[in-house]
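Mind having a look at this structure? Questions to follow.
One protein chain is absent from this view; the other protein chains keep their places.
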Amino acid sequence: MIARWVRRKLEEKLRVSRWGLRKLDERLRIASVVREAVAKVFPDHWSFMLGEIALYAFVSLLLTGTFLAFFFDPSSGERIYAGDYAGLHNSRVSAAYASAVELSFDVRGGLLVRQTHHWAALIFVAAIVTHMLRNFFTGAFRRPRELNWIIGVTLLVLAIANGFAGYSLPDDLLSGTGLRIANSIALSMPIVGTWAAFLLFGGEFPGESIIPRLYILHVLLLPGLIAALIGAHMGILIRQKHTHFAGPGRNDHNVVGSKMWPTYAFRSFALLSALFAVTFALGGLVQINPVWLWGPFDPGTASAPAQPDWFMGWLEGALRLYPPIEFTVFGYLVPAPFVPGVLLPGLTFAIMYVWPWLDRLITKDRAAHHLLDRPRHSPARMAVGVWALSFYGLLLLAGSDDVLADLMGLPVLTVMKTMRIVVIVVPFLFAAAAYALARALRANPEQRLSGLRWKQIRKSDVVEEETRHGGS
Amino acid sequence: MITARRRAERGAAAAFGLTAVAGVFIGVVYVMGGNTALLGIGLAVAFASLAVGLALWAQHLLPERAYVEEREPAPSPPRLREALAAELNRDDRPLAQAPLPRRMLMLALAVLAVVAVFPVRSLLFRVRDPARALAETPWRAGARVVDDTGRRLRPADIPPGGMVTVYPDGHVGAADAMAVLVRVDPALLALPAGREGWNVDGLVCYSKLCTHAGCPVGLFVQTTSQLACPCHQSAFDVLRGAVPVAGPAARPLPQLPLGVGADGLLVARGGFTAPVGAGYWRRK
Partner (left out) sequence: MRRPTPAVCLALAAFALTAVAGLAAANPAHDPVERGRQLYGASCAGCHGQSGEGFMTSPSLRGVGAASADFQLSTGRMPLSAPDARPHPREPAFDHQDIAALTAFVASLGGGPQVPAVGPGDPRKGRTLYLASCASCHSASGVGAALPGGGAAPSLLNTKPTQVAEAVRLGPGAMPAFDTKTLTEAEVNSIIAYIGTVRDEFRHGGAAIGGAGPVPEGLVAWVIGLGVLILVILFLGRRAS
């Protein structure tokens, strides 16, 4: 009975929207465009919704961020905090810190939104990375989608940058420490380093300029760029249509799946709701970045353990593990943070940008593809992906070496020295194993990873030789 | 078949009903002060039930069939390409017609593009020479040593194994001036040559900025007489002129020569031995 009533009401609503469409069409002539849009076919595979998680996390970030912007005061100027938090009551602190604590104690619903915003940011970047891994391992970046891969890498860079800017805004002890390290990394660049750091911070660290500057980056410039690039990313996606996995009736000249309306729209709204549910649940129930506990930033103080958000953690790990090596060039100093702090991320993103072309060198495949590879299809690509995944994952782990040491009851320096070797050696072992497994799986297309036998791994090269000869 | 559909319909309707109830709950909690956890639970339940309802609808109430959309080949048909080329290369060829204005236009735009970068320099207006600003701190010979409340310190104020963060008098809180004053056993001190007289009864003073990434080396482990940085775990041996003994730091913490003034107060007898904090290109 209730169901019928709901359906009737919904159908009424649909009639209303159809009326609206008619009026719009009379003025804008949109019938064919809208028809094409609602008839768009989405492949039915869960992994195609990873990017959508990132998209909806961005929606959540925009909504919660707008709320926060009404209360946050991005200024290093000092004022009296007069709110409910006893540890700060009537203290002179920066307006940025005071307003962040006000959001956490005094603004109704403020803490929920603040925490939800931060959780959504962590999930945003995590979803981008996962989405990117799916595209990497299935070869979705290949011709004709190189441009969308480049936009995607740029989105990742911008998301990380915006996450770091947001993390730095509240002017608490932890974020101030992060900014100090960012300043030192900027200083470490040859030739332009001192100028880069001084231009960014408006003088010697900490100065008064960095928080308002980061704020305008965080709420306008970077999200604007992200929104624009998401638009381009999806525009290209619609223009080129989705890729899909091989299957009966699926080939390079079609897309098989569900239509935008109604099936995919329902699914997509379900996912949007689920994302809101997860981020609000975390925001309401799990504490994140308790700035009142970290205290206001003061250049003379530091807290341990001190880590950045996870998406900067691999850089933190690299800074911790890099040995104390500094050298001079023509009498000028190249400080220790340069290699792990500038060169490593520079190379990382450079390789990500040119990957579609590197992949061509490896696979010798320049053709356009709309049908996805299975991950096993290219053992070399698999090896590179697993190497990168384990290398950056281990760096992330090394970024929390003091927390690990505390948990395991080991001296920090022991953990640090061990990790120096582990991050170099283990990724190659993993990559070699992944290469062998992918080859064995490719030789036995029916087999799943869990069902693979040792004999098949050992003999995969023989089988491959045979298939190659058989094929040629 | 019909019963499964029925069940899904009822499930979806119940889920949307729960969304509405949760919505009311959110309103009530908000009016009553907006408890963070309750608001979070309310919103989570509201959106979770919405998701469940929509998912049930999508999976059980909509026709289950796979649609096929044909993909037109990416390059446009040659006819269209030629038409476009013809449109762009019309017989009047606007750009080729007037080479001199075209070149001057290019030049003008290039100059403007270069000039557009200039405002970046405006970001820095307080400092003239970054490298010089980095090399200097407010420590001068004769500067009195004060703690972070501005209290002037005497040698007896720091107990054995004790540590205090200090600044030059009048510059409390100056980020580049902060230093640590620690007291170690004078018999164990093995400072680099030329610094023998720089301690006062085992009191030694070093810059508090880590030479790796500039974090404050606030951790003093008195059992090993090491100063450590909580950011990247570099450790410095206080007894041997704060040389790095572990972690990624490559240079010792700059030392401050200490002395006692005529009034019995601790003073600096000069600036730091080297520029403080993280390294940079023009660091001497």
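Think of it as A and B in the order they're written, each chain with its own count starting at 1.
Here is the rule we use: contacts are C-beta pairs under 8 Å (C-beta built on N, C-alpha and C of every residue); 3 or more make two chains touch, one makes a residue touch a chain.
This is a predicted model, so every value here is computed, not measured.
Peer 1: Any idea which of B:Gln226, B:Gln255 or B:Thr273 touches the chain not displayed?
Peer 2: B:Gln226
Peer 1: Could you tell which one of A:Ile123, A:Ala159 or A:Ala443 touches the chain left off the display?
Peer 2: A:Ile123
Peer 1: Can you say which of A:Gly83, A:Gly109, A:Gly193 or A:Gly313 touches the chain missing from this structure?
Peer 2: From the options A:Gly83, A:Gly109, A:Gly193 or A:Gly313, the contact with the absent chain belongs to A:Gly313.
Peer 1: Which of A:Leu293, A:Ile351, A:Ala368 or A:Leu449 sits in contact with the chain that's absent?
Peer 2: A:Leu293
Peer 1: Could you tell which one of A:Pro223, A:Gly257, A:Pro337 or A:Pro356 touches the chain left off the display?
Peer 2: Spelled out, the listed residue whose C-beta touches the missing chain is A:Gly257.
Peer 1: For the chain that got dropped from the picture, name the residues of subunit B it touches.
Peer 2: The missing chain touches subunit B at positions 36-37, 40, 51, 55, 58-59, 64-66, 147-148, 156-165, 182, 216, 218-224, 226, 228, 230, 233, 235, 246-247.
Peer 1: Pick out the residues on subunit A that sit against the missing chain.
Peer 2: Contact residues on subunit A toward the absent chain are 44-50, 52-53, 85-91, 104-105, 111, 115, 118-119, 122-123, 126-127, 130, 173-174, 257-258, 263, 267, 270-271, 274-275, 278-279, 282, 284-290, 292-295, 298, 300-310, 313, 396, 400, 402-403, 405-406, 410-414.
Everything below uses one rule, namely that only the chains that are shown with their structure count from here on.
Peer 1: Spell out the residues on subunit A that touch subunit B in their complex, using ranges where they run on.
Peer 2: Per the touch definition, subunit A meets subunit B at residues 2-3, 6, 39-41, 44, 108-109, 111-112, 115-116, 144, 177, 180-181, 183-185, 187-191, 193-195, 197-200, 202-207, 209, 213, 240-241, 249, 252-259, 262-263, 266-267, 269-271, 273-274, 276-278, 280-285, 298-306, 316, 319-326, 332-337, 368, 370, 401-402, 412-413, 416.
Peer 1: Along subunit B, where are the residues that touch subunit A in the complex?
Peer 2: Those residues of subunit B that touch subunit A are 9-10, 12-14, 16-17, 30, 33-34, 36-41, 43-48, 50-52, 54-55, 57-58, 62, 66-71, 73-74, 120-121, 123-127, 130-131, 133-134, 148, 165, 173, 175-176, 178, 208, 212-216, 218-219, 229-235, 244, 246-251, 277-283.
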